[in-house]
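Complex shown without one protein chain; remaining protein chains in place.
Just so it is clear, A, B and C label the chains in written order, and each chain counts residues from 1 on its own.
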Amino acid sequence: MSAETGKRAAITIDFKAIGPFVALVVLFILGTAINEAFLSSGNLSNIFTRSSFIGIIAVGATFVITAGGIDLSVGSMAAFIAGAMIVVMNGLVQTLGTGIETVLIGIVVSILLGIGAGAVNGLVSTRGKIEAFIVTLGTMGLYRSLVTYMADGGTLSLDFAIRGTYRPVYYGDVFGIPMPVLVFLGVAIAGYVLLNMTPFGRKCFAIGSNEQVALYSAINVDRIKTLTYIIQGLCVSIATIIYVPRLGSASSSTGVLWELEAIAAVIIGGTMLKGGYGRIWGTVVGALMLTTIGNILNLTDAISNYLNGAVQGLIIIVAVFLQRGDWRRKKN
Amino acid sequence: MSAETGKRAAITIDFKAIGPFVALVVLFILGTAINEAFLSSGNLSNIFTRSSFIGIIAVGATFVITAGGIDLSVGSMAAFIAGAMIVVMNGLVQTLGTGIETVLIGIVVSILLGIGAGAVNGLVSTRGKIEAFIVTLGTMGLYRSLVTYMADGGTLSLDFAIRGTYRPVYYGDVFGIPMPVLVFLGVAIAGYVLLNMTPFGRKCFAIGSNEQVALYSAINVDRIKTLTYIIQGLCVSIATIIYVPRLGSASSSTGVLWELEAIAAVIIGGTMLKGGYGRIWGTVVGALMLTTIGNILNLTDAISNYLNGAVQGLIIIVAVFLQRGDWRRKKN
Amino acid sequence: MRLSGQGICKSFGPAQVLHDISIDLYSGEVHALLGENGAGKSTLVKILAGYHQPTSGQLQLDGQPTRFATSDAGEKAGVILIHQELNLAEQLTVEENIFLGRELTRGWFLDKAAMRAETRTLLDRLQCDISPDARIRDLAVSDRQMVEIAKALSKNADILILDEPTAVLTGREVEILFGLIRRLRTQGVAILYISHKLDEIKAIADRVTVLRDGRHVATRAVADISKDDMARLMVGRDIAQMFPDRVADATTPVVLSVRDISVPGRVYNAGFDLHRGEVLGFAGIVGAGRTALMEAIIGLRVRSGGTIARNGTDISITSLSDAKKYGIAYLTKDRKGRGLLLNMDMRPNLTLLALEKFGSPLIDRKAEEAALETAIEAFDIRAANRKTRVGDFSGGNQQKLLLAKVMETDPDIVIIDEPTRGIDIGTKSQIYHFIGDLTAQGKSVILLSSEMPEMLGLSDRIAVMAAGRITGILSGDDRTEHEIMRYATGISDKNGASPL
Partner (left out) sequence: ADKIKIGVSIPAATHGWAGGLNWHAQEAEKDLEKAYPDLDFIIVTAKNPTEQANDLEDLVSVQNIDALVILPFESDPLTIPVQQVKEAGKFITVVDRGLSQPGIEDVYVAGNNSALGAQAGEYLKKRLDGKGKIVVLRGLPTTVDDERVEAFNASIKGSDIEVLDMKYANWNRDDGYEVMQDFLSRFPKIDAVWAQDDDIALGVIEAIKQADRTDEMFVIGGGGMKDIIKRVKDGDKLTPIDVLYPPAMIATAMGITALKFETKAAVEGRYILGATTVTPENADKFYFPDSPY
């Protein structure tokens, strides 16, 4: 069996790398076939903009998963950070006014909270030697409770006075490219560089692939792992920064199940759930695929709404199957 | 550091084995301290009965996870099976009447569906060589859609005529032990025997520990893995059989997040998420712990309901930390 | 003739590693297979046992053409292979591994008592006292190898193939194994034996086949061929001198001074001095605590008490990166579990320990490639392809890559644990000379080895450990096998009371 793999390594690897792109193209063709409006620039811009949230979070998740961890708390963390940002900015409107400073302080708060929340996940799991699954399941409940508590069970709304100032962060564009897409691109490129071109990224691969070897290679395993959770937290905070100006609110229903979507994007993109191998571009495509599937389902009424979930599930399975390229073997 | 493990193997392993029990006892003491009624036989019976659902499902999950897999679809699968059972039994009431036969046929349908759904998960992931995470994420959407579809977006309700016949399966007891608890105990014992005392169980361990070695030991890896998913399906169907008479209905919100609870019970119990090591008794205790935490939160209204999730999360982390026994090291 | 391969060829992708090889195994004969690292020995035996399919050529069993579609088919036909690479499930116990896939049952249930008893018997036959309930991951490598052998024994082989079984075994264990092989030979089992140790081949084999670069070079009766001839056939040239000429100079300054270090349960109050340009050997029976001591020194293991001084000043080392900072590097003896990332190719493995050298903030790929080029050259690493996973390398080439990895940090003090495990004789000599060159450059080497010749041939002084204590440090003419054994077994102890 390994012989087989060895033998066709050259071809298979190439195909594996472009696999997700192929699957995405197939989805785009499907979308166009279902409704011409799919290819309208407005719709495409929607798809890319929407993918940004999950995409940015998933870039962070790629680090965590590559280094052999998992983070279930990202959705709650996003809700919590969004809530805290709103509270802080609403407070500042009174004193600082509705200028750019208020927004900037909000952003700084968001980043600090993201880093802090990530550090909590990382430190508790590494120092406490508790499975990341359990720790982040716990903090998932924790962060969500905190936002519910802050919002008194309801919704925290950004002061309308400040919305105008903050609005361009989501609704603005540069040369016609929406801001969120630009940020997503920036995060993806930064993530790519960090994961593939720096010692840090190399160490993530090493830890995910064999912790003992990493330890014997003078890698501070706990530190690197904690850093991956901090990067995850930072990514969540960036995603939140572009999320808040969109609807200007946060509640206990914000970000529900984002963790599942983020992890799914990562895995669809070809990163291994067991760690040791990660691929940022795959993750980006994975996030785009998930959004596109949702979009396509909204563009047709051929399918009973009740069956959306089924179609979504089947498309994900088939897309991943196609991109793995294993079906090509059968031919020989 | 590894020497530490080697050296103190005897003590550590013992502590690890009793760890979950210790954590459970601590929880019980906490419960009693908060409210004396905690120890009332009614309350204890409630806790045990409730743990049965998740517990039975988690026993199945122990097999899947031990063999290195994961099943995210169990919650939806439960909803789907419950829905199908209800539809079948309601139909039969017309022809067969409200006798025991109708219930029996419902149960048979449930078991067949459970086995079938498990087989789908297992076969698609092994034959299709697709990560179990993706496959079961897909079928999670699929099964949930199916129940929504069957219920036409609403709720499927068991015919009140048949409820009386079916009722004892949940509400009945033998020598004062509620039926669900008996069934749970039966499933746990069967699971324990299967996992620890048969060649099949040993193969699960081997596959989770090192698939290559298992393959070289003439183990049919795909078959064993598929079987673990089938066992998982069977467990879901058993849990559903005792669930249906309780609430007598199924809708698209039935069983939401049960997968997370089941996996959490398994991991809390000491089974390794990466596979290769599983412990049925740990899983049973894990399920009991999760239920007990929920129950304790209902014992007092000192804590804002909004913070339930936070308290729950913290207790889970602390309980797992305590039971791991790593804190004992610090002493030396 | 029991089993034979006729005209076997094998390619992995574009790389052909076996060219038209034929080999015959007879009942009651021990046939040795010899060749450099990467010559294709392991690949050939994997084909004979059904783990790989030949690209062309065929197998014959008792003269009948046959095909083993899987290793299972091979085993059913009585062909049992003990892998060079340990092939055990780490989280399972000894007993579970031995009976994996063919558990004894009573009815539907496992017959644990029977399996445990059987395991005990098997281990006893190997005079191995590990517990059937021990988990593999808690065992030392040599014990794991004994489990591997026990597992093969339990399968009642007609044709037994052993791929470098002695690379990780101690002298005593080798003796036990040889006794066993001789007994099996008289029982009519056909045995194929791979080793880089020519003494062993002389001692145990009847015939020897030599491979070079995937080609059959010769098959001879062992009685008719000298060790030198074997080495020559294998390497294709004369091996000039095994060990480098070195002049010990005991007056150089002390670069590392260790005092009073203990590791709870494994090492007690160990201390020694290491001089500049010196090779300090550490001898002892496996499990004596040499590895534990070194791991404690370099910060990989919690130690209690003691001091470490570098060039006369006390230093504190709490992690491997501290050790690295002080110019100390360590080469582990567990190359698969702790040395190399098996699922990756050579480049990331080579540079992992010295990553900061290859650029910051970004890794300089060109520099990495250049380093790889140099390392391949310097350590004679032979891989079919740059992109081959390290896990698919031949064992010896893995070892060379590991050595190259450690040397990337350019250390002043190198602690080398079993450096030539699985290395062919030609390369061994290269490594010895390499160590010689290091000391000539003023670097110091601590050599942990279970191979007596290399211990004696390389070390200036030899520290001997027994049961966690350094029982003596031998220098000059005291460095004899006999003396080492006296200290290693605890008969002599210069450093105080008997440890026992």
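Criterion: a contact is a pair of C-beta atoms (placed from the backbone, for glycine too) under 8 Å apart; a residue touches a chain by one contact, two chains touch by 3 or more.
Keep in mind that this is a model prediction, so the values were computed, not measured.
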Given A:Ser237, A:Ser252 or A:Thr271, the correct residue touching the omitted chain is A:Ser252
Omitted-chain contact residue, chosen from B:Thr139, B:Thr254 or B:Gln323 = B:Thr254
Over the whole complex, note the residues of chain A touching the chain we left out.
-> 35, 37, 40, 42-43, 46, 50, 148, 151-155, 157, 171, 246-247, 249, 251-254, 256, 294-295, 298-299, 301, 305-306, 308
Which parts of chain B are in contact with the chain that was left out?
-> 35, 37-38, 40, 42-43, 46, 50, 53, 148, 151-155, 157, 160, 163, 243, 246-249, 251-254, 256-257, 294-295, 298-299, 301, 305-306, 308
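To be clear about the criterion, only the chains that are shown with their structure count from here on.
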If you average the CA atoms of chain B and of chain C, how many Å lie between those two points?
-> 45
Taking each chain's mean CA coordinate, chain A and chain B are separated, in whole Å, by 29
Mind pulling the residue numbers of chain C that touch at least two other chains?
-> 300
Tell me, which parts of chain C touch chain B in their complex?
-> 51, 70-72, 75, 87-92, 96, 100-103, 105, 108-110, 112, 138, 263-266, 292, 300-302
Note which residues of chain A are touching chain C in the complex, please.
-> 2-3, 6-10, 193, 197-199, 202-203, 205-206, 209-210, 212-220, 276-277
Along chain B, where are the residues that touch chain A in the complex?
-> 70, 72, 124, 128-131, 133-135, 137-142, 144-146, 148-149, 152-153, 215, 260, 263-264, 267-268, 273-274, 304, 306-314, 316-317, 320-321, 324, 326
